[in-house]
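One structure, as structure tokens, below. Some questions next.
Every protein chain of the complex appears in place save one, which is left out.
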Amino acid sequence: MALNVLALNGTLKSSSSTETSSTARLLDLIAEEFKSFDAVTETVWLADHDIKPGVTSDEGDGDAWPAIRTKILGADILLIGTPIWLGQPGSVIKRALERMDAFLEETDDEGRMVSYGKVAAVAVVGNEDGAHHVSAEVFQALNDVGFTIPANAVAYWVGEAMGSTNFVDLEETPDTVTTMVEMLVRNTAHLANLLQEHQYPGEQ
Amino acid sequence: MALNVLALNGTLKSSSSTETSSTARLLDLIAEEFKSFDAVTETVWLADHDIKPGVTSDEGDGDAWPAIRTKILGADILLIGTPIWLGQPGSVIKRALERMDAFLEETDDEGRMVSYGKVAAVAVVGNEDGAHHVSAEVFQALNDVGFTIPANAVAYWVGEAMGSTNFVDLEETPDTVTTMVEMLVRNTAHLANLLQEHQYPGEQ
Amino acid sequence: MALNVLALNGTLKSSSSTETSSTARLLDLIAEEFKSFDAVTETVWLADHDIKPGVTSDEGDGDAWPAIRTKILGADILLIGTPIWLGQPGSVIKRALERMDAFLEETDDEGRMVSYGKVAAVAVVGNEDGAHHVSAEVFQALNDVGFTIPANAVAYWVGEAMGSTNFVDLEETPDTVTTMVEMLVRNTAHLANLLQEHQYPGEQ
Partner (left out) sequence: MALNVLALNGTLKSSSSTETSSTARLLDLIAEEFKSFDAVTETVWLADHDIKPGVTSDEGDGDAWPAIRTKILGADILLIGTPIWLGQPGSVIKRALERMDAFLEETDDEGRMVSYGKVAAVAVVGNEDGAHHVSAEVFQALNDVGFTIPANAVAYWVGEAMGSTNFVDLEETPDTVTTMVEMLVRNTAHLANLLQEHQYPGEQ
């Protein structure tokens, strides 16, 4: 069965911005690689949507989250893409992660959250410094709310200390990034296939 | 000269919410204590304002940040208040910190950011776990953008692991919290007074 | 096939200390639960061993790491146990994680680290505050060096803010901890069994 991948692009810019998004470039590389594994990627550009602050699954009038949440629940793989600001995850992706706090209470009769069996991976870009920490924050948040993290589940690029080059402006994708993207996709698809056939057992 | 304190309340709720805010309760305790040091506190309830995502000081039409930024620049002390979600700072306070990234470029002729000489402190509340990490994230972000951190610059409360009590619902303020609040205020006011009279030197 | 679990106890105390270890108590609860899944746990009490600082797999004369590394490579599941100090992982467990940096270069012909297919989980205890952040640090470190993280892969206990109660001194194990321990073990064993039969594919 084909795998469904949902990519959340947490860039601070809207998709109509005249500036291109480094996060989008990295997510595109990953989506392209997923095709080789019979996996179809849909991307949600978060800054285009009015996701209300809160920790329930529906914060009422005008809240864009319920529709995004439905896409997450329909996916086998969740791919979190975010830029780094001040060495930390951006506020746009934080908002989305925060909304998944609601999964803690959304369990089946056997105590399994709605996210159980779904696999998550992370894509991070910045001018400089912060990718490991961003992945730490995202791994922990996602794991707390029920996602499974495959081996080497992060692809990233950052420049030298205090650099100002954007990933989107690199003429070529560095080989190291290509290697990471392939590894991330291979591992994520493998684990998603296993869990699709063998869901976690619940409590008795 | 009296000290001006600006408190940013990063609760996810708007001030018109029917639920009371634990972050507000802790900020109020701190504001009350600041009075003894001839310091006047103004609080901005961030979720009431439409702060656009971005890393410039003005993200255009409808952006509430420029007015908040003006208040920050008029204050001697910046007090960051935030709830904990998933063990991490909330997305509302992250948005505000991210906007201060612009300070990195906003320097005087001697290389000092607009924030130089200002002192910052942190107030954190949660049902359980996460206060130290939240303060780590906030200290580093604020320090990067030019703020000074006095000794013991955090006041917090969290309950026992997996607890669900809110700080706002405690019948009495725990003595430990009172002690921390007093220490935070005493140290913050002391350092703000020193720096008000003796600004950092610039590069020659 | 039975699963082998290796638990690393990162308490700062040696096993001959007159003080009992809260980390040991939590690891024991987990080990006991693993028995129901036909999984046998061996525990290494790290502070009893002279693990040299460094990032190779053998730092020479007197280095206790090579023997511990052999146990890790023989296990299906790695369980990281650590106390919290200053809201962060202790230095003893940091030393062990740091030594696994060497796995980054220890790959087979298809680019898979020696840790591929192994599943990891985390046990954290403290008087107060810090468990989520400790798990974030450990998840990221372990994932970077090739481990897979199952859903809800952390069990923890901490007391109320500024508390001084030790987990080892609680008269009864809180129900919330028991639930987490069961979940951790169930998920970890499930994923370890899957990966034991279906190792990650390598690069072609």
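Every chain is named by a letter (A, B and C) in the order it is written, and numbering of its residues begins at 1.
One rule holds for everything that comes next: a residue touches a chain if its C-beta (ideal position, glycine included) is under 8 Å from a C-beta of that chain, and two chains touch if they have at least 3 such contacts.
Fair warning: this is a prediction, and the values are worked out from it, not measured in the lab.
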Options A:L27, A:I51, A:I93 or A:A136, residue touching the unrepresented chain = A:A136
Quick one: say which of A:G10, A:G87, A:G117 or A:P150 touches the chain that got left out.
-> A:G87
Out of C:L6, C:A47, C:V125 or C:A161, which touches the unshown chain?
-> C:A47
Provide the residue numbers of chain C that touch the chain removed from this figure.
-> 12-13, 47, 53-55, 85-92, 94-95, 97-98, 101, 137, 140-141, 144-145
For chain A, enumerate the residues touching the unshown chain of the complex.
-> 86-88, 128-133, 136, 156-163, 174, 176-177, 180
It is residues of chain B that touch the chain not shown, namely 111, 113, 115-117, 132-133, 135-137, 139-140, 143-144, 146-154, 179, 182-183, 186-187, 190-191, 194-195, 198, 200-201, 203
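By definition in this document, only the chains that are shown with their structure count from here on.
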What kind of graph do the touching chains make: line, ring, star, complete, other?
-> complete
Inter-chain pair with the most contacting C-beta pairs = A-C
Roughly how far is chain A from chain C, going centre to centre by Cα mean, in whole Å?
-> 25
Distance between the centres, which are taken as Cα means, of chain B and chain A, whole angstrom = 29
For the pair chain B and chain C, the C-alpha centroid-to-centroid distance in angstrom is 35
Among the residues of chain A, pick out those that touch two or more other chains and give their numbers.
-> 137, 140, 144
